[in-house]
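What follows is chain A.
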Amino acid sequence: MFAYHKDEEFCSNCEIELNSLAERCKGMQAAAIVSSDGFVVSTFGRLKDGGNRLGSMTSSMQALAEAVHEELGMGDNEYITFKSSDGNLVMSRVHDLPLVITALFNDRETVGHAIFSVKQTVDQICGGMPK
Partner candidate 1 sequence: MSTLKPSYFIGFDGDGLNARPMIQTMLEVSAVQITAHWLLAIDAKPNVIICSPKENPQTQQQYYPVTVSLGDLVEPERFALPKPFRLMQLIELLNGIESHFEVEQKPSSDPALTNDAIITNQVIMAQGLWSEFADFLQNNIVGNPRPGFITIKLSGEHVATIDLAAQQYFRVFNFIKIVSFKNVLECAEVANLPPNPDLDGTSPFPLENLVWLAGLVAGGGKAAPWLPDDKQFMLKSWPNFALYNHNMKMIEMAAKLTKSPFEVSTLAQDVEANESMVWNFMNAVSLLGLCKVIDPSAASQIRPQTAIDTGNQTQSNVSSLIGKLKQHLMKAG
Partner candidate 2 sequence: MSENVILIAGPMGAGKTTAIRSLSDSEVVSTEADNTEMDRVNKPTTTVALDYGEIMLGDEDKIKLYGVPGQRRFDFMWRILEKRALGLIVLINNDAEDPLGEVVYFMEQFSSIYQRGGMVVGVTRSDIKPEPTIGDYVIHMDEHGPHAGVPTFTVDPRSKDHMVMMLYSLLMNIEANQGVQQDVRVSQG
């Protein structure tokens, strides 16, 4: 299995995409792209311990969500959202790549715009290829 988090060029491309996401969504506080087994590829914003903990949690959440989808026969998971009083967290698999993106938005960003922007970033990472 290719270890994206060890590919410097790929990591820096992801960093560019996260910065671009932050430009489109002024309410984005932090974000990370992680491998599906929990290793950090790239981050944006201030994250504790370089985002390692968030990376692991993101991969766990994505895997649990997919397990629930499968249990209920819901088809493929498109994204996960967490709603809190301070804002939203959006997680999404990066199409067929073994990667997950997670992004934290404050309440200046509507959840709809956050989800749309994250999906755009996913498409950009995959070079614009459809799912």
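How were these picked? Simply put, all candidates are chains of the complex that A comes from, given by their letters.
By our rule, contacts are C-beta pairs under 8 Å (C-beta built on N, C-alpha and C of every residue); 3 or more make two chains touch, one makes a residue touch a chain; residues count from 1.
Just so it is clear, the model here is predicted, and its values are computed rather than measured.
Shown alone here is chain A; of the other chains of the complex, listed as 1 or 2, the one that touches it is 2. Contacts from chain A toward candidate 2 in the complex involve residues 1-6, 35-39, 52-53, 55-57, 59-61, 63-64, 66-67, 71, 98.
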